[in-house]
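Just one protein chain is left out here, and the rest sit where they should.
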Amino acid sequence: MTEHSYGSGYYALLREAAGATWQDYVGHEFVRGLGDGSLPKQAFLNYLKQDYVFLLHFSRAWALGVVKSGSLDEMKTCAATVDALVNHEIQLHVQVCAAEGISENELLETREEFENLAYTRFVIDAGLSGDFLDLMAALAPCVFGYGEIGKRLQADHNADTPYKEWISTYSGNDYQEVCSTVALMLENAVTARLGPDAQDLPRWSALSERFCRATELEVGFWDMGLRLGKLGL
Amino acid sequence: MTEHSYGSGYYALLREAAGATWQDYVGHEFVRGLGDGSLPKQAFLNYLKQDYVFLLHFSRAWALGVVKSGSLDEMKTCAATVDALVNHEIQLHVQVCAAEGISENELLETREEFENLAYTRFVIDAGLSGDFLDLMAALAPCVFGYGEIGKRLQADHNADTPYKEWISTYSGNDYQEVCSTVALMLENAVTARLGPDAQDLPRWSALSERFCRATELEVGFWDMGLRLGKLGL
Amino acid sequence: MTEHSYGSGYYALLREAAGATWQDYVGHEFVRGLGDGSLPKQAFLNYLKQDYVFLLHFSRAWALGVVKSGSLDEMKTCAATVDALVNHEIQLHVQVCAAEGISENELLETREEFENLAYTRFVIDAGLSGDFLDLMAALAPCVFGYGEIGKRLQADHNADTPYKEWISTYSGNDYQEVCSTVALMLENAVTARLGPDAQDLPRWSALSERFCRATELEVGFWDMGLRLGKLGL
Partner (left out) sequence: MTEHSYGSGYYALLREAAGATWQDYVGHEFVRGLGDGSLPKQAFLNYLKQDYVFLLHFSRAWALGVVKSGSLDEMKTCAATVDALVNHEIQLHVQVCAAEGISENELLETREEFENLAYTRFVIDAGLSGDFLDLMAALAPCVFGYGEIGKRLQADHNADTPYKEWISTYSGNDYQEVCSTVALMLENAVTARLGPDAQDLPRWSALSERFCRATELEVGFWDMGLRLGKLGL
């Protein structure tokens, strides 16, 4: 299995359509800094705080997935994802931040940066304006990109990097399994609606565009991480 | 042009898929009563009051169409429809009701019947859970059905029926033009998303199902009209 | 603690506002039939099938609660509820139905009755048109009413009733705890938005009205249960 092979089918097509933007995302300077340890601590901590706010809205977007599901299986996957995010992942974030001296209160008072706001509201609006597939196309870059980054960095990182825990989280079995489950759901969801040749329909361009836009917004999120690192906490 | 030929393409397929249910709707006892004048006045007045509430929520559904549009043309058609409904059609309803001795206040206090509520909230949920096409499939039976009923009754009604004004409204050029505009938009909207063979995609079944369900809810609305006629105002 | 005392505060006011309609709901002939065992098996089985469809849409409404939450605590409660409904409660329903000879396939093909559709889409639209409180006001009668019915029937039922398992489910600790958690969330949610005298604001009338309407739709749901019992499976 190659690093990008979550769902060899429709997901692979979306990822391919994002082209160079996808590489800008998964190979971003911020990502390289996590792997070789060169990322300033300040940048990482500010990223964590923004990511906390991100997770709140990302959970809302996944909840919209339950609202828009077309089958019980889709509902189950989305509902489990929401619960995992809200009742576990966010808590994990709180702990990691606490270890770095950032209290939950400070997290809650994090001022949401524009790049952060733009990204999550774009995803939520994909859900409001489109259907389940539009929402999934906008959610996919975050889910699969972090999985791919995790595996990349796991395979190739500096032994001294202080960001090993972050790398373990996203390269670990738990997260990789989430990716596989979501990839399977995405594949089935597209097929169940658009059949085996979805990529030939005009509909596919719209889905690709949403995926690409969300990928650009991921790049913007990393850019923000670097920018905030220069500003101090 | 046959009575059902608004958009000979995709709309015709949807209408056909609704089969006998479509005939139950456009040829309902309530409709026949409008044509031959046998519909009790009480039934008509109660219908008008429910229809006033219906229009409020139907307008909300069309407004959701603006939110979910994929092009400026779609936005223009939906926005014009909302404005026509909210700023003109509802006013017309108020006047017709006033002529029958029903004040605007009484209209506003109309208790929404379950059949009414079920129908409009189903349409709105089609918009929330699906995309623009899902919403249009749920809106279509009302728009086109009333146009078809208007033309039918115009061609074949009792000269004495007290419901000539109602018949004129829906058989008249203004309303028929709305039907043509919406039919063209529907045709283009399906093609722009699903291409020239949309009917072969699994997606089409879902759209047909929404259309059929909305048609059943139209039948339920006429049933309600007869039921309320027996109860008095 | 009285039988209705989930959240002695704002919930008690809503329940009181529903007046006789609340009694029509919790003391409905269908409910009494569950307690004394006089409810025809057919009515119960048809109710179970409709309730399966109900749960799917009720879960969607709770998921909308995550989308509309104003705090992490609200998100946690809603997310846990969605997960419990989708990944556990629905499964339980499948098992109960299987024991009665109704396959999951048959459940999936259940034709949603109008009363059922009207209710869940009303709740979902409360969420779309209003805020978190509007949604909660529409969700509350189902959550708390079943808890109250469960306790009532547990305290007073015929030893021979074949519906003991149903009674145990809703009078049991698990379900009663859900009621307490939701009641606390509701109390806090109202206070956090409208302060300690919410009942004096015009806003309160709108919330009461949503609660009352949802209660009426619960009565309609029981009526449907009796009606379907007369029709056979």
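As written, the chain order gives the labels A, B and C, with residue 1 at the start of each chain.
The rule we apply is simple: a contact is a pair of C-beta atoms (placed from the backbone, for glycine too) under 8 Å apart; a residue touches a chain by one contact, two chains touch by 3 or more.
These numbers come from a predicted model, not from an experiment.
Colleague: Among B:12, B:56, B:96 or B:226, which residue is in touch with the absent chain?
Modeller: Of the candidates B:12, B:56, B:96 or B:226, B:56 is in touch with the missing chain.
Colleague: For the chain that's not shown, point to the residue among B:8, B:23, B:87 or B:205 touching it.
Modeller: Within the whole complex, the residue contacting the unshown chain is B:87.
Colleague: Even though one chain is hidden, which residues of subunit C still touch it in the full complex?
Modeller: 67-68, 70, 128-131, 134, 191-195, 200-203, 206
Colleague: Considering the entire assembly, which residues of subunit A contact the chain that has been omitted?
Modeller: Missing-chain contacts on subunit A: residues 60, 114-115, 117-118, 121-122, 124-125, 128-129, 217, 220.
Colleague: In the full complex, which bits of subunit B touch the chain not displayed? Write them out.
Modeller: Touch set of subunit B with respect to the missing chain: 56, 59-60, 63-67, 69, 72, 75-76, 78-80, 82-83, 85-87, 90, 108, 124.
Keep this in mind: only the chains that are shown with their structure count from here on.
Colleague: Comparing chain centres built from Cα atoms against the global Cα centre, which chain wins on proximity?
Modeller: Answer by centroid distance: C.
Colleague: Would you indicate which pair of chains has the most C-beta pairs in contact?
Modeller: Counting C-beta pairs in contact per chain pair, the top pair is A-C.
Colleague: Could you say what rotation angle superposes subunit B on its sequence twin subunit C, using C-alpha positions and rounding to the nearest 5°?
Modeller: To bring subunit B onto subunit C, one rotates by 180 degrees.
Colleague: Go ahead and note the Å separation of the Cα centroids belonging to subunit A and subunit B.
Modeller: Chain centroid spacing, subunit A to subunit B, equals 42 Å.
Colleague: Roughly how many whole angstrom separate the Cα centroids of subunit B and subunit C?
Modeller: A distance of 32 Å separates the two centres.
Colleague: Could you work out how far the Cα centre of subunit A sits from that of subunit C, in whole Å?
Modeller: The mean C-alpha positions of subunit A and subunit C differ by 35 Å.
Colleague: Quick check: what residues of subunit B touch more than one other chain, meaning two or more?
Modeller: Subunit B, residues with two or more chain partners: 128-129.
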